[in-house]
Every structure is written in structure tokens, then in C-alpha cells.
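For this view, one protein chain was removed and the others were kept in their places.
Lettered A and B in written order, each chain numbered from 1.
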Amino acid sequence: MLSAEEKAELDRELQQYPARQSACIDAMKIVQRHRRWLSDEALRDIGEYLGMSVADLDGVATFYNLLFRKPVGRHVVMICDSVTCWIMGYEKLRDTLMNRLGVSLGETTSDDRFTVLPIVCLGNCDKAPTLMVDRDTYGNVSPETVEEILARYK
Amino acid sequence: MEKPLTGRMRSDGEPVDLQEYERAGGYQAIQKALGRMTPKQVQEEVQRSNLRGRGGAGFGTGLKWSFVPIGPDAPRPKYVVCNADEMEPGTFKDRLLMERDPHQLIEGIILTSYAVEAEVAYLFLRGEYTLAEDTLARAISDAYRAGYWGRNIAGTGYNLDLYLHTSAGRYICGEETALLNALEGKRANPRAKPPFPPVVGLWGKPTVINNVETLCNVPHIIRNGADWFRALSRSPDGGTKLFGASGRVKRPGIWELPMGVTIREVIEEPAGGMQDGYALRGLQPGGASTDFLTTEHLDVALDFNSIAKVGSRLGTGTMIILDDRTCPVGMTLNLTHFFAQESCGWCTPCWAGLSWCEQILAAIEKGNGRSEDLGHLEFQTRFFGLGNTFCALAPGAAEPIQSALKYFRQDFQKHIDEKRCPWKG
Partner (left out) sequence: MATVYIDGNRHDADAKQNMLHVSLSLGYDLPFFCWHPAMGSIGACRQCAVKQFKDEKDTKGRLVMACLTPALEDTRISIADQEAQEFRAAIIEGLMLHHPHDCPVCDEGGECHLQDMTYLTGHAYRRYRFQKRTYRNQFLGPFVNHEMNRCIQCYRCVRFYRGYAGEHDLNSFSIHHTVYFGRHEDGILESEFSGNLAEVCPTGVFTDRTLGQHYTRKWDQTYAPSICHSCGVGCNISPGQRDGIVRRILNRYNHEVNGYFICDRGRFSYEYVNSPERIRAPLVRRGDEREVIEKDEAVKIFAEMLGSGEDVIGIGSPRASLEANFALRALVGADRFFSGFSTGEQRLIELMLSIMQTVHVPSLREVEACDAVLILGEDVTNVAARMALALRQSARREPQKKALAARVPLWDDLGVRQVTGDAIGPVFIAFPCATRLDDVAEATYRGRPDQIAQFGYAVAAAIHSGAPPANTDASAQALVKRIAEALRTAERPLVVSGATLRNEAIIGAAANIVYALEREGRSAGLAFTMPEANTCGLGLMRARALEEALESRVQYGTVVILENDLYRRATAAIVDEFLARAGNVVVLDQVNTRTAARANLVLPVASFAESAGTLVNFESRAQRFFPVLPPSDVQESWRWITDVATRRGEFGSWNSLDDVTAAVEQEMPIFRGITAAAPPSSYRIAGEKIPRQPHRYSGRTATLVNISIHEPPPPDDPDSPLAYSMEGYTYKAPASALPFLWAPGWNSARALLKFQEEINGPLRGGPVGIRLIRGDRRGAPEFFSGAPEPVNAPERRWLAVPIYHLFGSDELTHWAPAISSLAPQPYVAVNERAGFRDGAPVAFQSDGATQTAVIKIRSEIPDGVAAVPAGLRETETLRLPAWISIEAI
């Protein structure tokens, strides 16, 4: 069952669309905001509310990049691996970060604090290399400043 | 030099708010157009302005609008969609427009909706643009409260709903018909064309899709006229354009310049030339999906036709600079990895061809290349070239590979011959 909050948020989105199923991506984003990731149960809950099968939803969920069908940590770090960041030192930044957190791309730290994922160009190329933590974008990130950024997320 | 798009932006980086925007003449185009000009007249003004789409393809904006059925017998509702999915690597212009002057975009959307008699407009924003999301959300509700959209706008009887949709992330969502599927809550595979969106679009209804920057130009064209707009440009394409440069230049960034400035002017002036110790080897003039150019092209004008003449595309107008200390093979691999990963998986040449190319490039880069690989890459890029695939993603991916093989062939060969990347110690 969707929580009352989830429902209320989704009901707001539903007003935007002529068809209920059109809101399914918003629905998954909302539920993910509340539950961090989309479990099978989450999809079932959404499916019930929107009149869609779990397969319908999963087909959509697995298409998109920002919908997580596996558990993630409290904070998601996304490092841009696209061309300008690559030119400007993505690999070094990635390696620093992975060493520092002791995980590879796609993994979650053992304290459940961070999941590190690659992301495509964040449109911050003039400040490459770039990464995002949750909803915050950071530019000109150097191996030195990474530490300070991570410290803001408990 | 006039900078209609960026001139109002604040130096502190904060967004221009409603009052500031109005003070600077904002929303006057709405007052001017709604009720005083017919939708057809708005279309004609834009058509005369020679505004060409800033999303990459450069299609005439007014012309596109004219395909929408108009009048009492037209199918309803009709839609306008702002394509703010900006995800092409090396492109960061729409973000600036949205974060710094959101009302300009909103006004553009309202005018465009009026011009095609749309009742609903969606702003399709990529999910990672959280600052733009917050900025736009605030601006949209401010504009609503000021009566710029909603019921009976400016007392003219014209109604428009405006919604902000944030995407769940995929480059293909920027392809306009895939975007429609994404907006309908589906897997974002592109759609068949024909029928084209202006006739059969969102939920089967006529829909206009325009890029953020395209839409931002509209209020200025309506306010100042088509002639003024054309005069801004140094080329037959109307207006100014946001140009950008990223990579090893001294001052990477985005600048509003007349259409038709040369590549050299951009790199040397606002971008400040190359960083010390780096030399220019090549560049992609308009994002990841455009063919490389080299130092011999520095005096080519940045407008749609001039760039096409030398075998590339203006694309989004944001240059990616390749310097002499960066491996062109590695860069091509990085670009190809992106496209292969973002292939929607619909048509064979794209999903099969791109992943194969990526693997070949990775092999070459690692020193496992074979002599036949280069010929094979050439063959593959023809294979997923224009017309052969279902949408323009794969043809866009072919461009950097093809041009890299043309201009940096000796680098590829060296990797194969030496069985290593010469840029790696």
C-alpha cells in the first residue's frame, strides 16, 4: 500500500496527465524519494494505485537511469564520466573516491552511507570534473575537495 | 552588442525574479501578442525571423509550428513541450537559461502555446537539473499568480496549463518522439515518423516540441520584431546563439554571441585560448554527436550551413576541445561508450553496432587492436549512419568516430602498432 503521503504527492502529479498510467514515472520517483529504492513491493503498490502490472512498471523502471531497482545507501554519489569530465580528470577523481569509500562503481559502502554510481554528462562541463550527491551538484571537484564534500553527508 | 538571452542575468548567479524580469520588459511580448496578434501572425513573425531550432537539428521554428492544425476544427487538446532534457555530453547551455532567467523561458512557452493554440504545455526537464527544477517551479507559480498562464490570460480568454515534468534520466528522452513516450510514462523508444508530432503527438494530439534556447528567443522576436532578430546575426540564421567551450581552455563557459562568429573568435576571446602547456588539436563544434574539426577549421563561421559545409554540425553550439595531451582514441571511446549505453535498444544497427564499436575502440585503446579494426569501424559507422536507423542517435554517434578516424588516424594506428596507448606512461 502506498503511504498517505506518497498518495497525496502522487495525486498532485496525476492532475497533470489525461491518463493515470502516464504518471507512473512520477509515481516511481515519489516512492523512491520515500523508500530510497524501488522494491518489487513498491512496484506492486504503485501498480495497484495506477492500474498497471508489475511488469509494466518494471519495463519502465529498468529503462531509466535514475530509478533504482536495487537498494542504495543513504546518499547517492553520481560521478560524471562523460567526455569533458573525462578530459578534465574523471578517472583520477573516481579512483580517489573509490579508494576513500572502499567501493567500486555501483556499490554501497558497508555503513550504508554512500552508493557510488556513474552518471552521464551533468551539463556542468565548464566546471569539470563534476559530481552530484543526492540533489546537489559540485563542480571543479579535485581529489582534495572530495573529502570536504563527502563530510557534508552523514 | 545586444544579448537578449543573457543580458538580464544577475552577476551573483541568482535567478532573475518576476519583478526584475518585468522591469526589464519581460512579459511584454505576452501583452503584445495575446489578443492583439492572431496565432497565425505570431507564427509568421517567428517564421520571418529565421529562428532555427537550438536543440541541434536547426529546423525552422516557425515552419514547424505551421504544421499544427489550427482553428475550430483542429483536434484538442493541443500541446507544447519544452525540451529541457539537455544531456548531450559537452552541452550546458539550457541549464544556464533555466537557472538564471526562468521567466524568459516561461514567456517563450506561453507565446509558443498561443501561436499553435495549445491548451497545455509541459516543461520536460532532465532529472539531474535540480537547481533548475527548484528555480522553474518557483517561477512557474509566480507567473501563475501574476496571471501569465492559467484561465483567461491577460483577459483574452486564452487558457493555458503549464506543468513541470522531471525525467528519470536517459539521453534518448531528448529525441523528441522518445520524449513524448517518456512523458506518457512509457519506455522512451522513439516513435514512427510520419506521423510527425505537430499532427500526432502527445496522447495522439498535435504537439510542438522545442528546445529551451529556441523558446527563450520567442519573446524577444515578438517584442522587437523579426527584422531586429535577423539583424542580430552575422549569418542568414537569425539571432544570437549561446556558444560554449569546455575542456582545456582558460575560461570554459557559455557566451551569447551573434550567430556566425568564428570558432577562433570563441576560443580566443571569451574562452581565453588554451591553458598553458596545452595545444589545440581538435574540437567538436556542437556537442558529443558532432564531427570533430581541427585547427584548419578555426575560421569557419558558427552557423548551421557553414559548419555543415566543412563536414560537421552546429549541433548545440557548445564546443568540446581536444587538446594535445588527451588521447583522441580514448576520447572517441568515451563518446562511443556514452552512445552505446544510451542506445534505446530498438533498432539493430544502433544497439548492436554501437556496442561492438565500443568494444573495438576499447580494445584499440588497451593495446589489443588489430589492423582490420579501423576498416571495420569505418564500415560500422556507415552501417548506423543517417537513414539506416530508426532515429538520429546512432547517426550522431557515428559522427565523432568517423571524423576521428579521418583526422587522428595516425593515433589509432599507433595504438595498434605499439599495442599500447602512447598517452599512458
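Everything that follows uses one rule, which is that a contact is a pair of C-beta atoms (placed from the backbone, for glycine too) under 8 Å apart; a residue touches a chain by one contact, two chains touch by 3 or more.
If you're wondering where the values come from, they're calculated on a predicted model, not measured in any experiment.
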{"item": "Which residue of B:Ala352, B:Leu374 or B:Ala392 touches the chain not shown here", "value": "B:Ala352"}
{"item": "Contact with the hidden chain (one of A:Phe63, A:Tyr90, A:Phe114 or A:Tyr138)", "value": "A:Phe63"}
{"item": "Among B:Leu96, B:Val212 or B:Ala340, the residue in touch with the chain that has been omitted", "value": "B:Ala340"}
{"item": "Selected from B:Arg54, B:Arg100 or B:Arg170 as touching the chain missing from the view", "value": "B:Arg170"}
{"item": "Touch residues of chain B, complete complex, unshown partner", "value": "170, 187, 191-192, 194-195, 199-200, 203-204, 340-349, 351-356, 359, 363, 376, 379, 383, 387-390"}
{"item": "Residues of chain A (touch criterion as defined above) contacting the omitted chain", "value": "19, 40, 43, 52-56, 58-59, 62-63"}
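Going forward, only the chains that are shown with their structure count from here on.
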{"item": "Gap in Å, rounded to a whole number, between the CA centres of chain B and chain A", "value": "24"}
{"item": "In the complex, chain A residues that touch chain B", "value": "16-19, 21-26, 28-29, 59-60, 63-67, 78, 81-84, 86-88, 119-128, 132, 135-137"}
{"item": "Complex interface listing, chain B residues touching chain A", "value": "86-92, 94-95, 122, 126-131, 163, 165-171, 182-188, 203, 244-248, 252-254, 288, 318, 320-323, 326, 330-331, 334-335, 338, 341-342, 344"}
